[in-house]
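Left out: one protein chain. Kept in place: all the others.
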Amino acid sequence: MDPETVVIIILNGMFYALSLFLITIGLNILYGFMKVLNIAHGGLYATGAFLTWALMNTAAKAGYPIYILWLCIPVGAFLVGLLALVIEPLLFKRLYRLREEYSLLATFGLMLVFDDSLRMIFGGSPLSANQLYNWMGTLTILGKSYPTYNFVIYAFAIAVALGLWIFFFKTKMGRILRGTAQDREMSACLGVNVSILYTETFFLAVFIAGLGGAIYLPATNAYSGMGFEPIVLSFAVMIIGGLGSLKGALVAASMIGLVRAFGIALMPELELAVVFLILIITLIVRPRGLFGKKFTREEK
Amino acid sequence: MKTKYIIALIIGLLLASVLPLVIPKYYTYVLSVTICFAIYALGYNILFGRTGLLSFGHALYLGIGAYTVAALMRPELGPYRIFSMELLLLAAIVTSAIVGLGVGALCIRYTRIFFGLINLGFVMVWHALLLKLYHITGGTDGLPVYIPSTLGITLPYETFRTFSFYYYVLAVFLIVTYVMWRIYNSPFGLALKAIRENGVRAEFIGIPVGRYRLAAYVISAIYGGIGGALWAPLSGQVSPDVSTWLTSGDVVMMNILGGMFNFAGPIVGAFLFYNLKIQIMHFTTYWSFILGLSAIFFVLVFPGGIMGWLSTKMKKFYGQKA
Partner (left out) sequence: MSGKTSRRDFVKTAAAGIVGFGVGAGVGYGASQMMAPPTGVAPTVTKTVELGKTPRGVPKEPIKIGIVSWFTGPSTMVGEACYGGARFAADEINKAGGILGRKIEVLKRDCGTPEVTVDAVRRFVLEDKVDLMGGDVGGSNCNAIVPHIEQLKVPFFFQCSTTVKEVEELDPNPLYVFRTGEQNLAEPNVAAQLIVREFPNAKRIAGINPDYVYGREAMMYTMKALNKLAPHMESVLETWPPLGATDFSSHITAVLDAKPDVVITACWGGDFVTFAKQATAYGLFQKTNVVSILGSMALNSLTKDIVPPGVWMLQRDYYFEAPPHNLYPLNKWFVETYRKRENKFPEFDVMQIFSGIFAYKQAVERVYAATGSYPENEEICRAIQNSQVVSPAGHRVITSDGQFINPLPYGKTWHDPKYPIATIDPKTLGFIMPEYVYNPKSLPPVLQYPLGTGMKYSDWIASW
């Protein structure tokens, strides 16, 4: 294997990794703050892709210029976010009070509902919106073609990670959020409107998932059932990285992406098993994940 | 009081044994499958409802039971193929107990969401193994399951699935349900309840929490194995999709639908879930939409499940203390 190919393989690995990362941080935020493990996150990711497809397709048919198409990505994600503002008060607000298994089951049900609704509305054929992908063209890296659009995804994911880190650790709002996550009652006593805060956080998590779906749409396509595979892989990333850890999500996702990419190049037979092998080794050696907090006695 | 129960039991048994004579063939088959899932769900509930551990990966044991049966029937085994259902059940119990012991030892150190996700990890590893060990497991094709002999008798294709095997499954079901009833009411079963309510306090009063949790885990694994082993010949085919996190979600749904704090809850839940699914699938390809909605509905409106709701109603009716 020549060094040029190694570079391309690393880039490919990160391409895959970042899609998992974008879903996992949403999951982590929801788990970290509200203690809800949202299986429906995969459905929201898919919804982002489908809504963006609808927007882009309409815009492209109407002959709008390319910058309008770019605009479809955040708009599509925002629409998914609006959806969050509906389901959060209707469903999730009631789940916070219930036991975790109930919320798992309810979000599992929600995932099924999302998946089938998308199929009802958009039909079963895969939908693609290639305008942006083709418009960006390909770059030549060390003599190899590489789609330019992928760099948009890299830049975007890095921006999201940085933005979230600044938000959580450097702003007042982030401090309030972290405080509330640690002690909900205390925060409420100190005058924080926990209910609105939760809705905002939920919006943020869902918006990121929607953005993930939207930004990956030009490079892949939207199809019925697309939310299931990323959600279970994101669970794996979540466990490996440590529940609730932003850093863990990034590291674990990259690890899985890179191991998979090199696995395909060197041992094509192993593909899917690799991810879960990493998972099982992590579970045995370090069950709380790479950056997870130590388990408390209650959790034991 | 006790005679009332016995009379009810006898009526129920009579009803169950004449059912295949009156309902259409296909529904006898459906009923048999339902009973298999009821065994699986019943076993799951000793972990979930009784001990308070939510596993999101219990389809692992359903898959182990089913694949054990399918693997022992493979034509490649030549003269060593096993067709006796009793031996196959025994083999399924042994394999699921061994795997349950190994996986359980790693899992029971944690509770709540961690426990659920670690189990999810294991079921996906098993799923990946089934997919990738193409030569043993048949990959995505899965393995065909032939018709076993029950008590030494081999019956033809249709009679077996739509009539005779029903009684076999029913008999096994009655036995394992009785065993589970005894477990629930033994000191061990009551200790599990204490662990669910508060693990730390249970430890303080001298209950070996870790060992008891492991025991509950292994019991639920064995029940999953039995359910899978009985289900496989009914289905006639096993594939890796028997054991995924999605199918693991089904058993959680069965328990919550039926009511996880009630002994009969999982049985009612399995019956409801599977038949609901079959009926909805008949009308629309959008069955998972309706299934999803009903899951949400149950969680929000009937968190105690059907049996939980019924028993509170009954208690009110009879004016007993709740």
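When the chains are written out, they are named A and B in that same order, and each has its own residue count from 1.
To be clear about the criterion, a residue touches a chain if its C-beta (ideal position, glycine included) is under 8 Å from a C-beta of that chain, and two chains touch if they have at least 3 such contacts.
Note that this is a predicted model, so its numbers are computed, not measured.
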Residue in contact with the excluded chain [from A:H41, A:R184 or A:R260]: A:R260
Option touching the unshown chain, where B:V176, B:A221 or B:V238 are the choices: B:V238
Positions on chain A where the hidden chain makes contact: 1-2, 5, 8-9, 12-13, 15-16, 19, 116, 119, 123-126, 128, 130-131, 133-134, 138, 144-147, 149-150, 219-221, 223-226, 229, 260-261, 264-265, 268-269, 271-272
Touching residues on chain B - with respect to the absent chain: 24-27, 29, 131, 134, 139-142, 144, 157-158, 161-162, 235-239, 241-242, 281, 285, 288
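Here is the rule we go by: only the chains that are shown with their structure count from here on.
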For chain A paired with chain B, centre-to-centre distance based on mean C-alpha positions, whole Å: 33
Contact set on chain B toward chain A in their complex: 48, 54, 56, 106, 109-114, 116-118, 120-122, 124-125, 127-129, 131-132, 199-200, 245-246, 249, 252-253, 256, 286, 288-289, 291-296, 299-300, 303
Complex interface listing, chain A residues touching chain B: 31, 35, 37, 91, 94-95, 98, 100-106, 108-113, 115-117, 119-120, 228, 232, 235-236, 238-239, 243, 269-270, 272-273, 275-277, 279-280, 283-284, 287-288, 295, 297-300
